[in-house]
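What follows is chain A.
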Amino acid sequence: MIFQFDSIQQMIEMDGHGAYVWTAVVVSLLAMLFLVLKPVISRRAVVEEIFVELEREQRLKTNQSEIG
Partner candidate 1 sequence: MGTPHAYGFWAYLLRDLSLANHRRGEVASPLVFLLMATTFIPLGIGPQSELLSSIAPGIIWVLALLTTLLSVEGLFSRDYHDGSLEQMLISPQILVMPVLGKVTAHWVVTGLPLTLFSPFLGLLLSLPSDGYLPLAVGLALGTGCLSLLASVGAALTVTLQQSALLLTLIVMPLYMPVIIFGSSVAQYGVDGLNWMEPLAALGAMLALMLALCPLAVAGILRLTTIN
Partner candidate 2 sequence: MNWTWFYRMGSPKWFYQTTSKMLPILLAVTASLLLVGLVWGLGFAPQDAKQGNSFRIIYLHVPASLLALAGYFLMAIAGAIGLIWRMKLSYMVMKCAAPLGAVLTFIALFTGAVWGKPTWGSYWVWDARVTSMLILLFLYLGVLALGSAFQSQDVANKASAILALVGTVNIPIIYKSVDWWFTLHQPSTIKFTEAPSMHPDMFHPLLVMILGFYCFYAVALCLAVRVEILNRERRSQWVRDVIGQADKGNRGVFR
């Protein structure tokens, strides 16, 4: 198994096909990254929401126990 190109420069150019290959690679990897990051971001939002709800309920409970 040998490295097919004489230099990294050559690998980027790919005998003239470089633009196509690397565009395909970059777009695909970006899309895949998006697929992994989107749940992470939504998760933060959801966890934040639930945390806020929890805190609110805690406050209500302590208020109730103070009143009662």
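Just so we're on the same page, a residue touches a chain if its C-beta (ideal position, glycine included) is under 8 Å from a C-beta of that chain, and two chains touch if they have at least 3 such contacts; residues count from 1.
With respect to how the candidates were assembled, all candidates are chains of the complex that A comes from, given by their letters.
Just so you know, these numbers come straight off a predicted model, no measurement behind them.
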In-complex contact partner of chain A, selected from candidates 1 or 2: 2
Touching residues on chain A, where the partner in the complex is candidate 2: 1-5, 11, 14-18, 20-21, 23-25, 27-28, 31-32, 34-36, 38-40, 42-44, 46-51, 53-54
